[in-house]
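Incomplete set of chains, arranged as in the complex.
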Amino acid sequence: MKAATEEVLVRLDGHDPDYHAVVDFLVREAELLDERRWRDWLGMLADDLSYEMPVRVTRAHSLEGSTLPDMDHFREDRFTLQKRVERLETEYAWTEDPPSRTRHFVTNVRVYRAESGELVARSYLLLFRSRGDVREPEWVCAERTDRLRRTEAGLRLVRRVVVVDESVLRTQNLAIFL
Amino acid sequence: MRQDGWLDWVVAEVREGWIPAAVYSDPAVFGVEVERVFARAWLFLAHESEIPEPGDYVVRRMVHDSFIVVRDEHGQVRVLANVCRHRGMQVCRAERGNASHFRCPYHGWTYRNTGDLVGVPFHEDAYGGGAHFPKSEFGLLAPPRVASYNGLIFASLDPQAPTLEDYLGGFRYYLDFYTRQSPDGPEFHGPQRWRVRANWKIGAENFCGDTYHTPYTHQSIAEIGLFGEHRATKRKEGAVYFADRGGGTTYKLPPGSFAERLRYVGYPDEMIERMAQTWSAEQRSLVEEAGFMVSAATLFPNLSFVHNWPRVREGGPPVPFVSVRLWQPVGPQETEVYSWFVVDRQAPEEFKRDSYRSYLLSFGTSGMFEQDDVENWTSITTVAGGWWSGRIRLHNRMGLSQNGAMLREPLRGWPGPGRAFQGFGEYNQRAFLELWCRYLEGVREEVPV
């Protein structure tokens, strides 16, 4: 399998310690996001992080070109994610007050080792979002391709590309992270 | 559900500045809007920059009617109903792409991207050939009216609609600030699309004149130091204008020349240069003499614009961006938002990058401004759905005295068309809803506000 970059990636099988480290990383991340512990979550990100979620479109014949090259739902770096977190921490982030009750279901994890020693993880994400008592719950489905770097402090997310499955999102906004 | 005369009562109350909440949720009101507003007004479909090459197309809706906006083989932009003339199949099911022909999957009728029907299997056997079935009469339909301004493609389903020029009227003056910063005009990127449980009018009203919500709704943005302008005083000094079918809000700029003031909001000199050359003297003077910079705006019924200039990096300078957004109704309580990032074609690459970043931070699905706006709109829509709450008359009288007189004079010496006011007031929301009332009453002709 090849990531965005053309380098060769080696698939890790299920008893490779790195496989478990990555699964552990993704599951812990989901826990932090669902518990709204954003500071801790920021701690899992590399300083040179790139966090991308391109817009999906419906094209004829195939899935080729079904992500827009020039429009994203997210195209973040540490600064912008930091600002988003700071905002959510204010008393005025109305759209998450009251907060959503989210559940990030992570499945179908595939882990690869890059020549650079970095790890590449692809996973499926099913996000459930419930808010208040009257609104119907909302769903977001996507595949994430993550690049993880080893540091003494543990793995750090260097790049994430979220490919969402809908061209028209059925959720009020992305005041949450995927 | 509704007794007769109810709509008349609604219209009368709205004109007094009292909005029965039900207008933001009632299915009967929505039914009338579909027939009298959306079937008669000029509606935005796409921008020419979205379909640069012959054969390029995007598929867009007017409420639930699907149209293909395509640049035909001769380079002409066309709007074609996405409905096969035989049995009504959608001849195009993608959202965008490039095609010389649209072939219907049901029975294979084939249309050129001009809309002409060029292929009918067994034309002779099945239809008796041209004598009995002239293909020329069965091309893809087009909406009764199609026209464009600054590359923005509009259509109307009403054959009697005024010309687009007349429809836009004085609002064109303001439209240029968003979509004509150079002779080349803008490029549209996107749109992001998502569905929100809000009535389409609430966002349209907000963008056309609600300067009053900024300090509080968007307080979080200030707290994190991304944006100073939203400060209440800054907002208060701004002016709101309304001209014919549209209106908007502005910010008051600090003293300085035309260039200094545009630099202040973050435009690089080369762009300022082009603006100076592109805009008319009257337009320049809005910045130069009057000292106002356009911000949010709405063109009746459901197209909005925003121009804003937050910081995009720690301690960095403001970076302006423009976004165009469509409030596409899905039903009385649901709207599909289309949000484009818009930037001048000739802008330097680096500016485009930063301006895009500025947009993403502020508007669209993940935009920190938009998120809190939409939260208000969905909640209002929910409330409006109650039997009793729907009868509550909401307050749309800011800027009016107890007896309905103006608390403040229109701005004198305003360089642009229409009427402008400085300071807080629901002048434009009233003007917008007056248009809405006129359409509900079936009046088509130009509406002085």
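Going by the order they are written in, the chains are A and B; count residues from 1 in each one.
Throughout what follows, a contact is a pair of C-beta atoms (placed from the backbone, for glycine too) under 8 Å apart; a residue touches a chain by one contact, two chains touch by 3 or more.
On a predicted model such as this, the values are computed, not experimentally measured, just so you know.
K.L.:
Please express the complete complex as a composition formula over the shown chain labels.
P.N.:
Chain copy numbers for the entire complex: A x3, B x3.
The rule we apply is simple: only the chains that are shown with their structure count from here on.
K.L.:
Where the CA atoms of chain A average out and where those of chain B average out, how many Å apart are those spots?
P.N.:
The computed centroid separation for chain A versus chain B comes out at 32 Å.
K.L.:
Going by the contact rule set out above, which residues of chain A touch chain B in the complex?
P.N.:
The touching residues are 53, 55, 57-60, 68, 70-76, 79-80, 83-84, 86-87, 90, 92-95, 134-135, 167-175.
K.L.:
Which positions of chain B touch chain A when the two form their complex?
P.N.:
Where chain B meets chain A, its residues are 93-97, 99, 189-197, 216-221, 223-224, 226, 312-314, 336, 341, 356-357, 360-361, 364-366, 368, 370-372, 374-376, 378, 382.
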